[in-house]
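Worksheet for the structure shown next.
One protein chain is absent from this view; the other protein chains keep their places.
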Amino acid sequence: MIETILNDKQLFFGILGIIFLLSVFALAPVIAPQNPYNYGPDILNGIGENGHLLGTNKMGQDIFSMIIYGARTSLQVAVISALISGLIGIIIGGIAGFFGGIVDEILSEIINIFMMLPTFFLILLIISLFGNSIYNVMIVIGLTTWPRNAKLMRGEALSLRERTFVKAATAMGENKPQLLFKYIIPNGLFPVIANTTVGMANAILTEASLSFLGLGDPNIISWGQMIYEGKSYLTSAWWIAFFAGIAIVITVTIFYLLGDGLNHVMNPKHSVGKGV
Amino acid sequence: MKRYIGKRVLTGIITILIVFSINFVIINIAPGDPVKTLMGQETDDPELRAALEEKYGLDEPLPVQYLTYLKNALKGDLGISIIYNRPVIKMITEKLSATILLVLTSAILSLLIGTIMGIIAARKEDSIIDLIFSGFSYILNSVPSFWLGLLFIILFSTVLKILPTYGMTNVRTSYTGLAYVWDVIKHMVLPVSTLVLIQIPLYFRIAKSSVLQVINEDFILTLRATGMREKKIFNKYVFKNAILPTVTTFGISLAYLITGVVLIEIVFAWPGTGRLVLTAINQRDYPTLMGIYLIMSVSIAVMMMIIDILYAMLDPRIRY
Partner (left out) sequence: MGKTVLDLKNFNVTYLNKHQRVHAVKNASFKINKGDSLGLVGESGSGKSTLAMALLRLLPLKTTEISGAANFIGKDLVKLSEKELRKIRWKELSAVFQKSMNSFSPVHKIGTQVEDIYRVHEPGAKKKEIFEKFSYLLELVKLSDRVYSSYPHELSGGMLQRVSIAVSLINDPELLVMDEATTALDVVTQGEILDEVVKMEKELDMTRIMITHDMSVVATSCNKVAVIYAGELMEVGLVKDVLKNPLHPYTKGLLNSFPSLKGKNKELQGISGFLPDLSKKYAGCIFSSRCEHVMDICKKQKPKQVEEEGRLLNCHLYGGGN
């Protein structure tokens, strides 16, 4: 296990990065020098001015602290939307692959069609109609991004149902729902989990994009909100938008690294000792 | 082949119907009543309300309403923007050409640059160039497009004052002819660069991995054994096999660009549909937002259909 992690650079840095992000998430009040939800006395400080490592915004909120707290928002959005999207995808894909036949044909066609819909704009539309609370954002991202998970789960289920242990369980008289939830889904979960990390990265980018359009939750500090706000001060206070963007890039990269690493573990293509 | 095209067109039509249905469902389950959604939350004009109710048959049962809605939408009637009091379809088509200019330019440039980078990286796998390209593409993949655009603005409005950072033309002058074209091109550089940079990873990854996969195929070994020159093997056999996935990628990229361009247009104040989206969001102009969503979805569905059929024609293995 540890050897696998050390051997795959992407997996190694991905896991390291996730540990880092989770520490920031848990220790935000300790790390952040100020509570960013409180407005400071100093208006618009530059980098390093008055003890503000990364400066402040026009309301005196400490940018560094905002970034630390913003990690909480991003991770929440990532995890909750990925859970929703994973759950829907696993159930729909599992049913399609496991039952096969006409059920599979119809569900696959539905999955394909939903993969073709412009997700981002649909999210934008729903959020603007239903209100821009952070919970709406999480739920809507989850509800609109399941098709990829479903496709992966379907593929897994298709191959798993031909495997001996599933056939054995069928012979022993387990009914279909039991088979699906006891054997098919647990054994086909791994590729979906690997894909979910990519989904998390995309969720973070989507939340940031929504915030940038003014559809973020105004009661919460998020990196996207910071960029949105900083947009008006690009020439006078570039640091507001700049560091928030850096935080997004780092976080998203970590999720991608983790996803690629997990995929390598699943299909180790580069086998050693080829030939002879 | 004909059967495949038929099947694919049918899927396309179903996709479009689903898009319309989603829209219809959204109108009906949105907070407040549908008329309020269509009219704008702040306005309350009894005359307008009556007109809308009649037009959409809002006193009829839902299935009838659905059909009325579909009929209107298929005729190209996407409703009226309350804020501007103009048909939504008109407002969108006016802005479409500026958007299409950005989308197509960046789609083609990113296809070329990303694919060439991928091929180079694959042919020199594990070299310095490969490492640089791969790292560059990996990071770019994580960059929010609008933020990259903002970085360009910071850079070009403060340090390098050589390119315009907003709009499509210089409003203080009224160029004509070549000077106008040159002006537009200058204004395009930054938004197009942003979109291209964001798209590069997509093409880079697919080109690199498919070239690597193809050069390890058995038929390449056979061709080498025949004494055929590496150049010919690559240009004819590796290339045609490896480029096929890029066709599909082009579709995915266009689909992304059609919606993603909105953000970039807003960043660079490009006078396309993006600005329309932003004002519609700010003014709660739902008919316009929905109209844009419909048009985007329909164009993506049609485009994906064309790409899939094109792919089927290029790849002899697909015959249904």
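Read from first to last, the chains carry the letters A and B; within each, the first residue is number 1.
The rule we apply is simple: a residue touches a chain if its C-beta (ideal position, glycine included) is under 8 Å from a C-beta of that chain, and two chains touch if they have at least 3 such contacts.
Predicted model only: the values in this text are computed from it and were never measured.
S.K.: Hey, which of B:D77, B:E94 or B:E217 is the one touching the hidden chain?
M.R.: Among B:D77, B:E94 or B:E217, only B:E217 touches the chain that is not shown.
S.K.: Given the contact definition stated above, which residue among B:P46, B:P61, B:G177 or B:P316 touches the chain not shown here?
M.R.: From the options B:P46, B:P61, B:G177 or B:P316, the contact with the absent chain belongs to B:P316.
S.K.: Using the definition of touch stated at the top, determine which of B:S81, B:Q199 or B:N241 touches the missing chain.
M.R.: B:N241
S.K.: Just checking the interface: what residues of chain B touch the absent partner chain?
M.R.: Touching the chain left out of view, chain B contributes residues 217-219, 221-229, 232, 236-237, 240-241, 244, 314-317.
Assume only the chains that are shown with their structure count from here on.
S.K.: Whole-Å distance, chain A centre to chain B centre, using C-alpha means?
M.R.: Centre separation, chain A to chain B: 22 Å.
S.K.: Tell me, which parts of chain A touch chain B in their complex?
M.R.: Residue list for chain A touching chain B: 109, 112-114, 116-118, 120-122, 124-126, 128-131, 201, 205, 208-209, 212-215, 224, 227, 230-231, 234-235, 238, 241-242, 244-245, 248-250, 252-253, 256.
S.K.: Spell out the part of chain B that touches chain A in their complex, as residue ranges.
M.R.: For this pair, the touching residues of chain B are 11, 14-15, 18-19, 22, 26, 30-31, 37, 138-139, 141-147, 150-151, 153-154, 157-158, 255, 258-260, 262-263, 266-267, 277-278, 281-282, 284, 286, 289-290, 292-293, 296-297, 300-301, 304.
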